[in-house]
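Pasting in a structure now, in C-alpha cells, and then I'll have a few things to ask.
For this view, one protein chain was removed and the others were kept in their places.
Moving on to subunit A:
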Amino acid sequence: MNATAMAALRLLGGVILAGLVWEGVVVLFGIRPHLLPRLSEILAAIAFTPGAYWAGLQRTAAETLIGFAAGTAVGIVNGLVFFRAPLLRDMLLPVFVVSQTIPVIAFGALVVMWFGNTLMAKAVIAFYLTFFPVTVNTLLGLNSVDPRQAALLRSFGATPTQILFRLQLPMALPQIFVALRLGASLSLVGAIVGEWFGDNTGIGVLLLQAMYNESVVALWAAILCAALLGTGFYALVAWAERRIVFWGAEQ
C-alpha cells in the first residue's frame, strides 16, 4: 500500500473517531440538543433534504471559486505591476489598504445594490477578500528575489520577460501560495457573507435560516457543509502548491 493511500486511511480513521467521540459525548453526558445535537441527527437532517444541501454546496462553491480565481489573477497582476512601477505602488497600495479596512458587512450592502441577488455579487465579495493578500504577497515574493541572480541572468543576455518568468515569478511562488491558502478560506467567508444579503440558495442562506429559526440541527448541518467545502478547497490549493512548488515550500 502506498503512502498516499495510507495517509487517506489515517485521515478517514481520524474523521470516524471524531464522529464517534461527538456522538458518544452527547449521549453520555446527556447534552441538551439545542446546545449540541448528536452527529447522527445532523446527518439525518442532511439526508432528509439532500437536494437543498447539495444545491447550496454547489452554489457556494461556484461563488467561492469565481471570486478566488479573479482575486488570484488580479492580485498577481497587481503584484507584478507594483514591482515594475514603484510609483504606481506608492500611489495605489494605500488605496487598497483603505479598501480592506471597510468591514465586509458594509461593503456587502453596497454590492447588493450594485449587482442585485446574483451569483456575481457573492463572487465580488469573495474577490474583495482575496485580491489584497495575493497582491501583497506577490510583491513581497518578487522583492525577495536576490538582485544578483537577476543581474547574472541579465549578463547572459536574458530579456526582462525571461528574467520574470524564469527567475522572479518562480522564486515568488512560495510566497504567493501562502496568500492563496489564506485566500481559499477568505473567499469562502466572502461567499457565505454575501449570501446573507438575501438569496434562496447557498450554504450561507441555510446557515442564516437555521440561525434565525433557532433550528440547531439545521445550523450544524450547514456548518458541516461549510467545513467540508472549506477543507476541500484548502486541500486543493495545498495539493496544487505541492505540485507546482515542487522544490519544497513550507507545507
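Keep in mind that, in the parts below, a residue touches a chain if its C-beta (ideal position, glycine included) is under 8 Å from a C-beta of that chain, and two chains touch if they have at least 3 such contacts; residues count from 1.
Following the convention adopted for this analysis, contacts and distances are computed from a predicted model.
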Record-based protein name (UniProt) of the chain missing from this complex, from "Thiamine pyrimidine synthase", "RNA polymerase sigma factor", "Bacitracin export ATP-binding protein BceA" or "NADH-quinone oxidoreductase subunit I": "Thiamine pyrimidine synthase"
Residue of A:F132, A:F197 or A:F233 touching the missing chain in the full complex: A:F197
Residue, one of A:G108, A:P174 or A:G190, that touches the chain absent here: A:G108
Absent-chain interface as seen on subunit A, which is shown: 34, 45, 49, 51-53, 105, 108-109, 112-113, 116-117, 196-200, 205-206, 208-215, 218, 221
